[in-house]
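Here's a structure for you.
With one protein chain withheld, the remaining protein chains of the complex are depicted in position.
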Amino acid sequence: MKKLNVSKGFLAMVYIVCIFLAALSIMPFLIMVINSTRSTVQIQQQAISLIPSSHLIENFKILTGKAFNPMRGFLNSAIISVGATACTVYFSSLTAHALVVYNWKLRQPFFTFILAVMMVPSQVISIGFYQFMYRIHLTNSFLPLILPAIAAPSTVFFMRQFMLSSLPLEIVESARIDGSREFHTFNRIVLPIMKPAIATQAIFSFVNSWNQLFLPLILLTRQEKYTMPIMVSLLKGDIYKRENGAIYLGLTLTVLPLFIVYFLLSKYIIAGVALGSVKG
Amino acid sequence: MRPKKLSYAKYGYIFSIPFVVAFCMFTLYPVIFTLVIGFTDFKGLGVTDFHFLSEPFKNFQQILSSPSFKTALKNTFVLWGLNFLPQILLALLLAAWFSGTLFKIKGQGFFKVVFYMPNIITAATIAILFSTLFGYPMGPMNSLLQKLGIIDAPYNFFQNKWWAKGVVSFIQFWMWYGYTMIVLISGILGMNTEWFEAAELDGASGWQKFFYITLPNLRTILIYTLVTSLIGGLQMFDIPYLLVSKSGPNNATLTASVFIYNQAFSGSYMYNRASAASMIMFIIICVLSAVVFYLMRDKYEAAAQKELKRAARQRLREEKQKARTGA
Partner (left out) sequence: MKKILSIALVLVMCVSMFACLGTTALADDNVINLYAFTDEVPGMLQKYIDEHPDFGYTLNTTIIATTDGAYQPALDQALAAGGDDAPDIYCAEAAFVLKYTQGDASGYAAPYEDLGIDVAAEAEAADIAQYNMEVGTNPDGKVVGIAYQATGGGFIYRRSIAKEVFGTDEPAEIAEIIGAGTGSWDKFFEAAETLKEAGVAIISGDGDLWHAVENSSDSGWIVDGKLNIDPKREAFLDLSKQLKDNEYHNDTTDWTEAWYNDMAGIGPKPVFGFFGPAWLINYTMAPNSGGSAVGEGTYGDWAVCESPIGFFWGGTWLLANKDVPEAKKAAVAELIKWVTLDCTEDGLQYHWANGTMVDGVQGTKDVVASSTVMAASDGSVDFLGGQNMFDVFIPANAFADGTNLTQYDETINSYWRDAVRAYTSGELDRDGAIEAFKTNVADNLDIEVEF
C-alpha cells in the first residue's frame, strides 16, 4: 500500500481545511442557537458570544406575542410534508412498478417522457397553477401542496432504477401463481422490497416539501395555514422595534426539526445523495 | 408463456394512471394555462376573465425589452458564476481527498455530514439568518470584523451591490458544495478500479492519476452539475427575496424568479407579463435540460446500474455482518 506517500505537512493542511469548513458550516447555526437564549440588549452589546444566556423564555414570549405560532406552523408544515412525501413515494413506486414489471406498448415512450419532464420547475408554472387553484377555490387548502407530489418524475426514475436491480421478477410471477392480484402483489410484496429506496426518497421528498416557500407563499393567505418557511419569511418584519433575540429563536425553532431528522438519518441521507447523484 | 404475459400489459397502463392524471392536472395544464395567459391582457387583482391581445407577442416583446428582466437574467448568471466556480473547485479538491486513493482522512463521515448539512436547512431560514448575521450596525459579522481589526466602523454590507451579490453567492456556495462533493465522490468511487491499477503499474503518481483518469471520467457528472446548478440559479427565489429586501441595492440580486413574483403577485398583478416571463424562462430551462438529457442519455443507465449494485452489495454485506454480530 502506498498510502503514506504524502507528507505530514500536507496532511495537516488537509485537516485544517476540513476543520475550517466544518466550522463554517456549524458557526452560523451555533451563533443562532446561542443568541436565541440571549436578550436583544445583550446581542446588541455583543453580537457573538459562546455562552448561552437565560432569556430563552423571555424571547419565546416576545416571539409568540408577535403572532408567530411555531406549533401551528410546525403542524401545517408537517401535514403538508408528510402528505406530499407519502404521495411521492407510494405513487412513484407504483409508476415504477408499471414501468418495470409489465410489458406494455407505451412503456418506453412513457419512460422517455418521464426523463424529459424531470426538470420542469415549479416557478415557471406558478401563474397557471395559482390561477387554476384560485378558480377551483383551493387557495387556502393544503391539497394543492400535497397532491402534485403524486407525479414526481425524478423519484419515479430512481425507483425504477432500484427496482430493476433489486426486484427479481420471479417473485411477482410466483405471487401470481399463488393467486395474488396485481395490486395486492404490489402492496404486499413489491413495496416491502422497495423499503431502502423508499426510505431515501422519503427523506428528500420530506425535506424538499418542508423547505418550500414560493408556492405556499402565494397560495396560503390565512395565518392559521402558514407553514414554517412563510412564518420565517415574516420574522424580520416588525415595524416598531427590532427583537433580535426573538428572531434568532424563531429561526432556531424552524430548523430544529430538520436538525433532528438530519442527525438521526444523516448516514442514509449522505448515501442517498450519492445514490441519487447520477440523476441529481 | 408469451400470450399470458401480454394479458398483464393492461396493469402497466392502470398503474400509470395516478401519475399521468396528477401530471396533467398539476403540471401540464398549468404550463398550458401559463402559456395562454402570456398572450392575453390578463391582469388585475381578483380579475378572472381575459382577452387575447391583438398583437399576440406584445407581452413577450415587453418582457424581452425590459431592462429589469435583462438585469434578472444577467444577475442569475453572475450569481451562478460567483458561486459555481469556487464550489466545483472545492468539491473536486475534497472529493479527491475523500475518495481515498491517496490517503485516508479520519472523521470522513463526520466531515461529509457537516459539509452537507446546510443543504437540507430551509432556504428561507438561511436567508433571514444571514441577513441577521450581516446586520448593520450590530450584526455578528460586523462585530467579528471589528474585533479582528479589519474594519474600524460598522459596514452596511447590503447597501453595496457587490456585497449583496457576494453574500447571495456565498450562501449558494455554502449550501451546495457539500452536495457536489458527495456526488463527485460517488462518481470517483464508481470508476473502474482497473484503470487506476494499470496506471499505478505504469508508475503514475496520485496527482497524475487524478488529472489523467479521474477528472476526464468525471466530465459528464461535472457538466451535469453545471447545468442543474444553472437551472437552480434561474429558479432561485427564497434567498435573494428574503436576504436583501426583494431585489437588493439597485436590483443587484434580482433573479428571474423574484422578477416573476414581483410582476404577478405584488403591485399591479400583471399575470400576463409574468406568464410571458415564465415562458421565456421555461424555454431557457428546456434548452439547458435538453443539453443534460442529451449528455446523459446512455451514461444514465450504466452509471446508475453500477452505483446501485455497489450499494446493494454493500447493504448485503452489512446485513450479513449485522446478522452475524447479532447472533
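Letters are used for the chains, namely A and B, taken in the order the chains are written, and counting of residues starts over at 1 for each.
In the analysis below, a contact is a pair of C-beta atoms (placed from the backbone, for glycine too) under 8 Å apart; a residue touches a chain by one contact, two chains touch by 3 or more.
The shown structure was predicted, so the numbers you read here are calculated from the model rather than taken from an experiment.
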- prompt: Per the definition of touch given earlier, which of B:Tyr136, B:Phe170, B:Trp195 or B:Phe293 contacts the omitted chain?
  reply: B:Tyr136
Statement: Of B:Asn75, B:Asn262 or B:Ser278, the residue that touches the missing chain is B:Asn262
Interface with the undisplayed chain - residues on subunit B: 43-46, 66-69, 135-138, 153-154, 156, 159-161, 245-246, 249-251, 262-263, 265-270
Query: Which positions on subunit A touch the chain that was left off?
result: 44, 66-67, 79, 82-83, 86-87, 90, 134, 137-143, 146, 187-188, 191-192, 195, 218, 221-225, 233-234, 236-242, 244
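Everything that follows uses one rule, which is that only the chains that are shown with their structure count from here on.
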Field: Gap in Å, rounded to a whole number, between the CA centres of subunit B and subunit A
entry: 14
Message: Going by the contact rule set out above, which residues of subunit A touch subunit B in the complex?
response: 2-6, 11, 14-15, 18, 21-22, 24-26, 28-29, 31-32, 35, 43-44, 46-48, 91-92, 94-95, 97-99, 101-107, 110, 115-132, 134-135, 144, 147-148, 150-151, 153, 156, 161-162, 164-166, 182, 186, 196, 207, 210-211, 213-214, 218, 228-230, 232-233, 235-236, 244, 247-248, 251, 254-255, 258, 262-263, 266-267, 269-271, 273-275, 277-280
Field: Partner subunit A, residues of subunit B touching it in the complex
entry: 5-6, 8-16, 18-23, 25-27, 29-37, 48, 90, 94, 97, 102-105, 107, 109-118, 120-126, 128-133, 135, 138-140, 142-144, 174, 178-179, 182-183, 185-187, 189, 200, 206, 221, 224-225, 228, 231, 234-235, 237-238, 241-242, 257, 260-261, 264-265, 271, 274-275, 278-279, 281-282, 285, 289, 292-293, 299-301, 303-305, 307-309, 311-312, 315
